[in-house]
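What you see is part of a larger complex, with each chain still in position.
The first chain written gets the first letter, and so on, giving A and B; residue counts start at 1 in each chain.
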């Protein structure tokens, strides 16, 4: 039914040769680069028995696998089910939400293993990978999933792959600047993942501004069951966020502490989100959009500070504030961004990732600046901020300053990168759909006939009842 | 469409100021109380390096985080996705099921951290928390989710928050009596979580009896896809129940044994549930209500005894019996409870939690009473029942007696507490809906327009086919 229309628009959305070409070329490139560069790290290599002896380890349980694999799996679920299903709220874009998220994430993790590997795990000409690299690759792709949220429903799968290619690259550069040059702490990625990913995506969607998007307005909403599918995504993101923020923290107390802080922040965030969702609506009814999204802001907002001594009540405060900011954002900022700044933000990532990400960066800077040897213990203080080697003499307040600089760098990288990548995506060769076919799976997917027609007749009262 | 009707009933269900007020006041109270009382336990504190030295621990892997965090995450999924989606079976109450469960659980875990903390983790004026506290908070809230099942669809979110506040408090008192005063074992919570939670909820729903509930009869059923959503909840509860029952057991063999016993009990339970579901229906067809619920009774019924030497075949016996009892309950007891005792039990928690919880308590008492040093080993015997200190001289049969006393105490607490809390919830200030608007999301939620109207015209054959 949508075919006559979009053929009439002379937009060629046929992916038949372009998409396969991009995917296959890419996979060949990955195979070659992995062949040249990627090998197992010591803990995943069959030489581990010898390594163990050298390192004086008495048990296999000391393998990093057992410290991080459960968290890795939780993060993996967040990327694929969490982000994927969170975006299925649109009534006719569930295949695209889950399917394109699947595609870009599978594409991105391979490239992230390489990019991050070159920066962080390169030794004697080889990238040595282990479970921590898998987590970091998922993290990196997480920032692409965030950006995807801004342009959801408006781009072709090829555009998503092109964006992924560039964004993973820029993410890795930004991450390197923050973690290695500025020596900033950001285990849960408030800055590197959320602030960068969200402002990158918002810039891209600004460049790709579609003036006639109201033509597909009827498809931008949800239906009852699509909202329930989206809640699957929400809950998995919410439940596993403690794993996300603690996944790459130092072994021991840092992982433990990150999980507790995140758990507290998220719990508080749910309450303030519910409160403001009800308060900002005339009849006091709760809005599923807020519940699906703003309840997660508490996880974003402690991303930097969760592994620090934020304390449980500090986490409650941060979580409470971020839930309020995020919900208010959905009600007031998103319409403003669209009408005034021409930023069409499908999933409202400005409210869920951008603002809470900034809060997270700022809270991290403050928490770092406020650190004392008394609170952390002498050894704990050095370990928490890695004040060793050339950073031996760094003080908390200087660390706080560098943390703040990390926010600025992430923003600049996001704006500049987003502008360039947005420009590339604007080229008329990527097969994006016309405005009236946005948010519609039928453009890129085989969609089962009957229910589609059922939905159509629901929206077109002038059509007969039985298809 | 529902608006004219419930406005006509002069029931004010507008949550606009009441719900925000309760949520925000509550969150402020939590921040203050956490600020005064809650701190990181030794294993989550940055002083852990020193602690490790003192405790003579050679590896970070000895941190309790690595013993319990994977189980914690499974329990977390059970509370939020498990209970949340299990209750989405109603055709028009999916938002309320998932969303209110989310709200009350996020509300409850904060309060549970405090209440349980004061009873069990209080040291020098501070509550010291770690991963085990997070699990226990989830457990406590689990009992509220159970009670929610009895009143599902019939209460306002404020009533749920009020109930949570009181139930968490009573839960903690009851738990303290059982675990500390009676020195009872109940790692999987057959008594503290299931028996208490279920009879509490049943008493509340009895007090809140609605004589005209048949006015919303048409909304008390499921539709095809709502039954599938509910199966997501069922399966996550079923799969992760071994983690639930083993999450706070002693390190080592006790956790291992709990998981195996629960796995066996649940497997057996599925078979007897299917058998009786088919047998008790004239045409021999399976009933989704039974499959969604009674298959889980096996997990409830080994909650107390799973960490004991119940043995795999013992678990099969317990699981088999509880599946039968639960299925028979759905077919015969639930209608009886409603018509004769005026207990309107939306989800049938009497069958899934109350009766299996009692079975669990009894099986626990018997298993404890039957324990011998031969079966457990000398050290294992002492460790399993914590027969140290003042309990050094306790014998298995005395322990069995105390276990049985634990059931009675839990029942009394549930009945008394439920009666009082039910009375409070009956006050006409909480904004509950009229009888004909029960089981209907539109009362408290913004519901997407189109599909709603679609469902309406399906049920009203006298309306024209196109809305």
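Everything below uses one rule, namely that contacts are C-beta pairs under 8 Å (C-beta built on N, C-alpha and C of every residue); 3 or more make two chains touch, one makes a residue touch a chain.
All values reported here derive from a predicted model rather than from experimental measurement.
**Student:** Going from the 2 copies shown, figure out how many the entire complex holds in this file.
**Tutor:** The number of copies making up the whole complex is 3.
The rule is simple: only the chains that are shown with their structure count from here on.
**Student:** Could you state the distance in Å from the CA-based centre of chain A to that of chain B?
**Tutor:** Comparing mean C-alpha positions, chain B is 32 Å from chain A.
**Student:** In the complex, go through chain B and note every residue touching chain A.
**Tutor:** Residues 14-21, 23-24, 26-27, 30-31, 34-35, 38-40, 43-50, 52, 59-61, 63-66, 69-70, 73, 76-77, 80-81, 84-85, 88, 92, 94-95, 98-99, 102-103, 106-107, 109-110, 113, 129-131, 134, 157, 225, 229, 232, 444-448, 450-452, 454-455, 464-467 of chain B touch chain A in their complex.
**Student:** Provide the residue numbers of chain A that touch chain B in the complex, in ascending order.
**Tutor:** 61-62, 66-67, 70-71, 74, 91, 221-225, 227-228, 231-232, 235-236, 238-240, 242-243, 251-257, 259-260, 263-264, 266-268, 270-272, 274-276, 278-279, 281-288, 291, 295, 309, 311-313, 316-317, 320, 375-377, 379-381, 383-384, 457-459, 461, 463, 465-466
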